[in-house]
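With one protein chain removed, the remaining protein chains of the complex are shown where they sit.
Take a look at subunit A:
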Amino acid sequence: MRETAMEVDREDGRSQNQLRPLACSRNILHRAHGSASWSQGDTKVLAAVYGPKAGTKKNENPEKACIEVIWKPKTGQIGKPEKEYEMILKRTLESVCILTVNPNTTTSIIVQVVNDDGALLPSAINAACMALVDAGIPMKHLAVAICCCVAKSGYVILDPTKLEEQKMKAFAYLVFPNSVHSVLPEGSLRVEGEPIENGIITSVTHGIMSVDDYFYCLERGRAASVKLSDFLRRNLQQQSTDSSKAG
């Protein structure tokens, strides 16, 4: 039985399900075709998009567009964790972008870590999506990412800081499609009878957690992704009413 009313003592005073303050800005770089900066609390990530560029890499299918991700850590050499992040980002974004529109092209996404204070990969995924929107790359929907942690005593917290992540028994990075506001009739956007936003695009877990814990994380994550979707929608709509980039 899940103790939903349990008081959890988090260092910065947040409740279990409270996210850190979000900040996002688009079009911050001048040479890149699209760019965005995303920060959740102290974690800050910068993403830039160049593309579509002609040609695909050797092992990629030329009948589809190809996505290339370059992850740049704050300091130090590029090692295995960075390569893993690149692969996860690439697979996530490949399922979000419409790859058949521009075949035989490569879109490069470069992610730069400005500060890492927990939930780094979800921030990077959110930043990359915003940068893709800024560049005008065709996408089916946005990907909204969140991090959920499971503590030893069984409670689940959202959006941990780096210290919290270290202390937790397990954590999961979850990526959901964003919530849909549509003019089409209710039933037409459902996939197998469920609304699109109940789907899950990517899930990466670290540590041991029980199956029940995992499903509870999914549920909490999904609820938080609705809030994140609203934030994204407000942010994108506001910036699109500003003067256009023409000229």
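Assume contacts are C-beta pairs under 8 Å (C-beta built on N, C-alpha and C of every residue); 3 or more make two chains touch, one makes a residue touch a chain; residues count from 1.
Going forward, contacts and distances are computed from a predicted model.
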item	value
Which of "Translation initiation factor eIF2B subunit delta", "Serine/threonine-protein phosphatase with EF-hands", "Protein ECERIFERUM 7" or "Calcineurin B homologous protein 1-like" matches, in UniProt, the chain that is not displayed	"Protein ECERIFERUM 7"
Residue of A:19, A:70 or A:200 touching the missing chain in the full complex	A:70
Listed residues A:23, A:87 or A:163, member touching the removed chain	A:163
Contact footprint on subunit A, counting only the chain that is left out	11-13, 29-32, 35, 41-42, 44, 46, 48, 50, 53-55, 70, 72, 74-76, 108, 110, 112, 114-115, 117, 161-163, 166
